[in-house]
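Shown here: the complex without one of its protein chains, the others still in place.
Then we have subunit A:
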Amino acid sequence: MIPAGFEYHRPGDIASAIGILQEHGDEARVIAGGHSLIPMMKLRMAEMGHLVDLQAIEELKGIEIGADTVSLGAMVTQHELITHDGLATAIPLIREAALQVADPQVRYVGTVGGNVANGDPGNDMPGLMQCLNATFELSGPDGRRSVAAREFYEAAYFTARDDEEILTRISIPVPGAGVGQAYEKQKRKIGDYATAAAAVMVGNGQASVAMTNLADTPVWSESASNALADGDVSGCVAAMLDAIDPVADNRGPVEFKKHVAAVMLRRAIERAQSRAD
């Protein structure tokens, strides 16, 4: 469990970090909390000559709660998501989901930016951000641009982010009053990725549903969301089952995962509905 050698960089601002990425091309990668990247490096499934640590960049930190929008710095840890009172009031779904990510030790170090940017279909935050209709801010040599979370994921570990870009902030519209939210996750044990997980918002005639680890990207389904907005729970579940594409692994065969996906979604819907006004 020893990674291959690499150069370690610790830039103090975003521009310097991008500079390092430009200089070394695909030999370089940024590291946030490292909980996905470091195990891959130790397994020698990921090897890079240059590791760019984002810990020292203040611009990437902080949670801002606006009237209509919440802004999360990419380096905000899962632990901060859980302990931030304003965030828990504005969008309780984030805290509820973060509490189901890994374990406390991982959450002290693991970041929301790393979780969404890595493109691992097992991560909880991508599906959550799609449900919340978040927007990711990317900074690169050509400046800043925004990509909707629902447009960001292309395949497992492939995203709309270019190699020389860094995901810097996440903007999330604050759901209107009366919107019920719930995150339901089945896992084998603490620290595990989801066997199936569902993020649901419903209320005021609107709805949004997304699921995690049931395809090579997170799955947000417009038709499932529309069905739920119309109060058609069965239609919502059916549409979502159409959208997901799980594969068999140690968590179980496809048939089981589809069944559990439906159960998680129904439970999340029920809980979200009970929280809607």
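By our rule, a residue touches a chain if its C-beta (ideal position, glycine included) is under 8 Å from a C-beta of that chain, and two chains touch if they have at least 3 such contacts; residues count from 1.
The rule is short, and it goes like this: contacts and distances are computed from a predicted model.
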Between "Transcriptional regulator", "Carbohydrate ABC transporter membrane protein 2, CUT1 family", "Aliphatic sulfonates import ATP-binding protein SsuB" or "Carbon monoxide dehydrogenase large chain", which matches the UniProt record of the unshown chain?
-> "Carbon monoxide dehydrogenase large chain"
Per the touch definition above, residue among A:Asp192, A:Asp216, A:Asp232 or A:Glu270 touching the missing chain = A:Asp192
Kindly note down the residues of subunit A that lie in touch with the hidden chain.
-> 1-2, 4-5, 44, 103, 186, 188-193, 195, 250-253, 255-256, 259-260, 263
